[in-house]
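Quick notes on the structure that follows.
Removed: one protein chain of the complex. Kept in place: all other protein chains.
Naming follows writing order (A, B and C), and every chain is counted from residue 1.
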Amino acid sequence: MTSTSRRTFLTSGALALAGALIVRHAAAQAPVSAGPPDPALVDDLVAANRVLVDQGVLDGYGHVSVRHPADPQRYLMARSIAPELVTAADIMEYDLDSNPIDARGRSVYLERFIHGEVYRARPDVKAVVHDHSPSVIPFGVSTVPLRPLYHMSSFLGGGVPVFEIRNASSQPTDMLVRNAALGRALAQTLGARPVTLMRGHGAVVVGPSLPVVVFRAIYTEMNARLQAQAMALGGPVNYLSDEEAGRAEASISGTIPRPWELWRRKALGGK
Amino acid sequence: MTSTSRRTFLTSGALALAGALIVRHAAAQAPVSAGPPDPALVDDLVAANRVLVDQGVLDGYGHVSVRHPADPQRYLMARSIAPELVTAADIMEYDLDSNPIDARGRSVYLERFIHGEVYRARPDVKAVVHDHSPSVIPFGVSTVPLRPLYHMSSFLGGGVPVFEIRNASSQPTDMLVRNAALGRALAQTLGARPVTLMRGHGAVVVGPSLPVVVFRAIYTEMNARLQAQAMALGGPVNYLSDEEAGRAEASISGTIPRPWELWRRKALGGK
Amino acid sequence: MTSTSRRTFLTSGALALAGALIVRHAAAQAPVSAGPPDPALVDDLVAANRVLVDQGVLDGYGHVSVRHPADPQRYLMARSIAPELVTAADIMEYDLDSNPIDARGRSVYLERFIHGEVYRARPDVKAVVHDHSPSVIPFGVSTVPLRPLYHMSSFLGGGVPVFEIRNASSQPTDMLVRNAALGRALAQTLGARPVTLMRGHGAVVVGPSLPVVVFRAIYTEMNARLQAQAMALGGPVNYLSDEEAGRAEASISGTIPRPWELWRRKALGGK
Partner (left out) sequence: MTSTSRRTFLTSGALALAGALIVRHAAAQAPVSAGPPDPALVDDLVAANRVLVDQGVLDGYGHVSVRHPADPQRYLMARSIAPELVTAADIMEYDLDSNPIDARGRSVYLERFIHGEVYRARPDVKAVVHDHSPSVIPFGVSTVPLRPLYHMSSFLGGGVPVFEIRNASSQPTDMLVRNAALGRALAQTLGARPVTLMRGHGAVVVGPSLPVVVFRAIYTEMNARLQAQAMALGGPVNYLSDEEAGRAEASISGTIPRPWELWRRKALGGK
């Protein structure tokens, strides 16, 4: 409702009823909340923010979200704040158009459309990270593809595309995925894969849960760092074969609770 | 007033009046203070020193200043002390000739002329950092120019010059910007840009506020590190276009309060 | 004993005796414990886990074991848990088939066969580390051999082989040493040496004691990092001669208690 239409409405109605009517009207228009999420999931989301800082994937920028367990059309993510400072009180609910359900004056991340459009395009995805992970940036501006060189990053086996925002917009951009159209283009580049790089920007990592997406973001960074070192030794690099990558990913994904227990405990101060 | 001239004065005057006369005399000669700055700004300046250490831009050397809000002919900077140790009590006021207004025996940085001459040449500049930021040093001694490879360092889009002190002095130097003439030459190399490297020395970063100059110093370091890594991968590096850099800088500069809140809180022990 | 055979047994026996019989039965079938190890050795094993994390050799993955001093057919290692979280209560006893002696519901590392098979093949070995030490990974996927470039890594003098799991299995693998056959193949590649790399995976380091194996794992990582840097300078690298490596190793091994005292104290919180 714009301020113009609202003024019109107030003029044509009874002033005594205005307050109540506005509320009801707003309730009819605004997206309905999927309800309060499980506090343990909120704690996991807070932990995910801090873990990604602890592990050098996020700095004062970047964000991580989780799909609402009660409604696949909703996701949870912090208000616009540095990830290291996120607490449970900062977690907000968004619809897949990336509108906040109940902003209460809290500001939102400019690039929230990354999350909304990936959740829309990928029903299998339950958690999304957007980061400027340092070792990953060089691969986003290079013609050298990121490839898995050990079992820990075997999830990269299906290839890692690079999102070129110049192809997604008819106009020069500010590099930010600041609207739904750019978010859709990014989701298209991502396709069915777990990771896409973004040229001159960073990466988007997705997964079936917060522990898995955090694990993937951490080992994407590590693989980028180690691949650059392996290439610098000279000579060919012996990457995982597609079959090795597929089998390793199946095995390693079962072990993620082990580091997640460690990371979460340290991030939430339990150590 | 040297101790010689002071002795002369005392000899020729009445001893009972000496103390008062000296004070009045000093007041007539010394530049006038612009008055005590807002304590919140002093806290920001203290925080800026510590943030730049936390982020690896400064070590036991380097300095950061802010223009006095009440008088553009004055700036504030710590006495000669390691940045990590700076407290509010160490902040001094300088005029644009880089004379301290009220030294009270405190020693001053040899290279304070960097600050004074940049403030004189650039009315738009409100804060200045001089650092020996590690990843930046190699670009200062190389023919490879520093260029922005992602949106976070888009402020580098206008190019990054290298100050060659050999061109600024008819004599071999000790590499230090230890007088106003060298400071002016440095400001000339900087021109209207936010960053200049200094060959065999470090960098100078400027901005419209302390949060922005701190942000720029941090991401200049990061860009240098990542650009070196991208080049080492071999093949061409796909830098931001000038138009992308300009648009990204406009957008990113609006987000700086987000990391600044984090950095400041941690630096001042609020975490 | 499967739950089926246990049910059968209970049916055929007197219910009043069941508890005692089960215990006796289990004792007959299960491997016999070599008895509780010296608590100081358990503390050393806990310390070894944490030291290897502190020194960047282990992250949320990897494991370290020690042969049981009372029985060379037994070894001690943590349950499946991130190394940083290991406490004395997590230490379990295994036989050389890598069966836990008294699991009590605790889960075990998938790759415990590395330890069992190395202990079986190498009577001289008293402690084993398996890690994904970052700087070592690139050498495992490269044709460049790891070689000792200073006295601290002189134990590498006999050469560092690379275990190629493709040669050890007729089928594509998930890269994990998840059974005894792969463990034996790994031990064969290791031969009489202190270290083998594992292609696309990590490394195995062995030694005559926990302090020595920890020392070797740390300086294998350091040598890999420094060798890569030395090669990047261009020109030939002047490695230790075989004779220098042999003599240096003999001398340096006598000094290991010095850093071990430091590492252990910090790891166990004594600092």
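The rule is short, and it goes like this: a contact is a pair of C-beta atoms (placed from the backbone, for glycine too) under 8 Å apart; a residue touches a chain by one contact, two chains touch by 3 or more.
The structure presented is a predicted model; accordingly, all values stated were derived computationally and were not measured.
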item	value
Shown chains that the omitted chain touches within the full complex	B, C
Residue in contact with the excluded chain [from C:Ser33, C:Gln73 or C:Gln229]	C:Gln229
Chain not shown: contacting residue from C:Ala121, C:Val160, C:Val177 or C:Ala248	C:Ala248
Chain C residues that touch the omitted chain in the full complex	149-152, 154, 222, 225-226, 229-230, 232-241, 243-244, 247-248, 250-252, 255, 258-263, 265
Interface with the undisplayed chain - residues on chain B	59-61, 80-82, 84-85, 110, 132, 134-135, 137-144, 172-176, 178, 199-202, 228, 231-232
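As a working rule, only the chains that are shown with their structure count from here on.
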item	value
Euclidean distance of C-alpha centroids - chain B vs chain C, Å	52
Shared interface positions of chain B, touching two or more other chains	none
